[in-house]
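A protein chain is absent from this complex, but the other protein chains hold their places.
As written, the chains take the letters A and B, and residue 1 is the first residue of each chain.
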Amino acid sequence: MATTTTKTETLVGKRIRRREDPRLITGTATYVDDIQLPGMNHACIVRSPHAAARIKGIDAKAALELPGVVAVFTGADTKDVGPVPCGASLPGLRVPHHYILAIDRVYFVGHPVAVVVASDRYIARDAADLIEVDYEPLPAVADPEKALAPGAPAVHPEWPDNIAFTYQQKGGDTDEAFKNAEVIVKERIVSQRLIPAAMEGRGVVADWKSGDKALTIWTSTQIPHLVRTLVALMLGVPEHHLRIIAPEVGGGFGSKLNVYAEEALMGFIAMRLAKPVKWIESRRENFTCTIHGRGHVDYLELAAKRDGTILGMKMKLIQDLGSYHQLLTPAIPTLSVLMMPGLYKFQNIHAEIVGVFTNCVPTDAYRGAGRPEATHVIERMVDILAAELKMDPAELRLLNFVDNESFPFATATGLTYDSGDYAAPLKKALDIVEYHHLREQQKEARAAGRLFGIGMSTYGEICAMGPSPATPAGGWESATVKIEPTGTVTVMTGVSPHGQGEETTFAQIAADELGVPIDDIVVQHGDTAIVQYGIGTFGSRATAVGGTALYFALQDLKKKIKLFGAMLLQSEDVTFADGVCTCNKSGKTVTLQQIAGASYRAMTLPTNTEPGMVATRFWEPPNFTFPFGAHIAVTEVDRETGDIEIKRYVAVDDCGNIINPLIVAGQIHGGVAQGLGQALFERAVYDDDGQLVSGEFMDYAVPRAHMMPWIETEHTITPSPVNPLGVKGVGEAGTIGASPAIVNSVVDALSPLGVRHIDMPMIPETIWNLIRKGAHA
Amino acid sequence: MKIAGTHSLPVPQQRAYEVLQDPVILARCMPGCDRLEKVGEDSYEMKMKMLIASISGLFDGKVRIADKTPFTSFRLIVEGTGKIGFLKGDGLLTLTPNEGGTEVRFDGDVHVGGTIASVGQRLMDTTSKMMIKRFFDKLASEVSS
Partner (left out) sequence: MITHNFDYKRPATLQEALGLLSDGSSKVLAGGMSLIPLMKLRLAAPECLVDIGRIADLNYIREENGAIHLGATVTHYQLENSPLLRSKCPLLSETAAHIGDPMVRNRGTLGGSVAHADPASDYPASLLALEADVVIAGASGDRTVTFADFIVETFTTVLEPGEIVREIVVPVEHSSAGYCYEKVVQPASGFAIVGIALRIRKEAGRIAEAHIGVTGLASKAFRAVAAEQALMNGSADPAAAKNAGALIADGVDANSDLYASPEYRNHLARIHGARAIAIALSRAQ
């Protein structure tokens, strides 16, 4: 059984292949849909085809007569469950009561109205078609600006203005800044609604053991512990009788950072019928009923001196909330406001958010969650200012960056940027593309009538969510490290990886600290009955907060290892390194395995020391971290068709210290793909009646491999002082950097035609229309 | 979705106006119409089976005729609901004499919901046009025979 050997190679910083991948690519991972329980029923949800309607009646008779159908539940049965929680609090926030099944009115296409439970999923699906719902359609509104117009249909009749909240944030003296301005640029910028489209949709299995009064719910989530607390409250089940398991989770991008009606609904059904039940979301449901992202219309003004010094910024942010608040819906735009100054040192800001109800599925966190919107607008505005001042956009940025001496830097929005050298990634990226040469090339191309663009974005983001007072549910994270009696190591983390690779990176950290081979370490997560309470995976927080908790637990354990080592070596003067405790005088050694065995056998114990070899830490971060970087996109636009070709894409990111460069590169690649998707193709389109017309992959274009440019990734490294690992976070960086870099590049390409701004997605027809207009201007 | 177009009928304007409101003829010409039953003045209930290639769907519908200005224009309102979605078309038909026959222009709005709305976007325009063309082609052949 002795698998423990010593190692001397350091793993942190190495390109180690993900240990998760073999099971994923050989089809041997266990997702929610792989859970099979004896006697399990299957649920199918009947959903509204209308964006707004009154429910006049529901007739389930025919469905109940279908052999194999066990039960049908409607809002009347489940009205005491819930509501679906909103975790965000803002002054004066209007929170509609979010029943898990509609009561007498539906508010969006896909609104759950009834649920059929049957002995197999096929019968359940057939029965769903037999349920007759009598709807009286009502006028709907799907566009947030139209929803604000006088006389617009009221999404919730009790609030005819459709305003869920307004929120102001001020820093410095914006009036003064705009009075002193020599130039003011204004623009309306849209960050369109997007569909997160995780590869695995949602799914829930619930199992009620009536004898134990214990409910177990398997759900595809990013936050198992928070789901446990909140679903316990929704169902009235004592929290200690509820176990949540997030098995393999096939991606989330924020769409599973939530508590959904279906999680409580399956719990309700399992308890009511005393049998396990499974619900697996279809792709159509994923598009219409799982949260969407973005959905901003922003009105911006930037004030500056003629020399390029930015003085201040005003923003009116109209957030399309959809029909309800999901877990963090109203909080997302507040993150945009926090990050609106970007990497720049100006100290005068005024932002106003108007949160608007629409007859659409709620928006919520989607990769970047508020920061891509913020970065997109500031980086677009800086380019618009550069064009206005006829300044080079790189120079304008370098002039306005926070100076290196100013860290920690207090922003006008109340944040403290931890560390940075904002010019470094930009300069590196400019060097890589040979910027001056590239501009010369551009002159030649333009002289030849070609539309050749160079665009950059320099982004800052707020990561490692975060200090608890600044978060809705606590921002700390937990870790337990156990060295088992045979010397193998179990790490239990409160984060909930669903593609980020912490089974590898956390093992790298533990292997280095304990001096054991990576194969001797297993990283467990996602089961509330096994892992101590944790917060979960989102906001690029797992390594910076969860990794740090792990680091401190490992330090505690190393102290204990040395106590046992000293006892076994009968010496006070011992060193622990590479998995071995050595007496510095005699040179005698004991292995970690021997030490672990002795700690459990406990024949003798060091003074004031308990048996066993386990340490748990809950770590509260003193601050967020603030990664940054510079992306450059070189594009050429086909003058005849409006097609955009990305000729070159360079991403220089600074995420602090890097645990695993391979995983970091993967995060950048995936992030850029999603930013590129937003820039070029993706948009959730609701028609005026509130029908989601981009309701399938046939009409919603996520980027495919062949649409991606070659991504040249590079880094600068500015360690974060916030945590001992010096890490900042990288999960969302690519997405945040990509959309403004690509849009700035295409605007630059079209600038000879007088184009100053283009809204996303920049589909070829949009570009073609701009070219036609420009050619006639 | 806005939809507009022009079709010709080889009959004089008054006759065209009448056949376009004749339930027996409408029932024969509306693509997929299984049954059309009068339930009131200018108001009908309909069963429709939509069949396009492999796609099939049953719809319960209503047809209403309004804003009649003999023999130059009227509004035709068609609603249908089925398991694969619902549709509502509201169009103004304008008739003008044209070389011995009648030119029928329609200007309308089609609202589609449910599965057909969210997965058929790419084909909505093409298929709506095709259905309307089928209707007028059939109507033209009915009235000329």
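Keep this in mind: a contact is a pair of C-beta atoms (placed from the backbone, for glycine too) under 8 Å apart; a residue touches a chain by one contact, two chains touch by 3 or more.
These numbers were taken from a predicted model, which means no experiment stands behind them.
*Asks:* Have a look at A:Lys146, A:Arg284 or A:Lys345 and name the one touching the chain we're not showing.
*Replies:* A:Arg284
*Asks:* Going by the contact rule already stated, which one of B:Ser43, B:Thr94 or B:Thr127 would touch the omitted chain in the full complex?
*Replies:* Missing-chain contact among the listed residues: B:Thr127.
*Asks:* Taking the entire complex into account, which one of B:Arg15, B:Lys83, B:Arg105 or B:Lys138 touches the absent chain?
*Replies:* In the full complex, the listed residue that touches the missing chain is B:Lys83.
*Asks:* Write the list of chain A residues that the hidden chain touches.
*Replies:* Touching the chain left out of view, chain A contributes residues 121-122, 125-126, 129, 282-284, 640-641, 680-681, 683, 685, 693-694, 696-702, 704, 707, 763-765, 768.
*Asks:* Go through chain B and note every residue touching the omitted chain.
*Replies:* So the residues of chain B touching the missing chain come out as 52-57, 83-84, 115-116, 119-127, 129-130.
Convention: only the chains that are shown with their structure count from here on.
*Asks:* Could you put a whole-Å number on the gap between the CA centroids of chain A and chain B?
*Replies:* 48
*Asks:* What part of chain B is in contact with chain A in the complex they form?
*Replies:* Contacts found on chain B: 1, 83, 85-86, 111-115, 117-119, 121-122.
*Asks:* Please name which positions on chain A make contact with chain B in the complex.
*Replies:* 49-50, 109, 129, 284, 287-288, 687, 689, 691-696, 698-699
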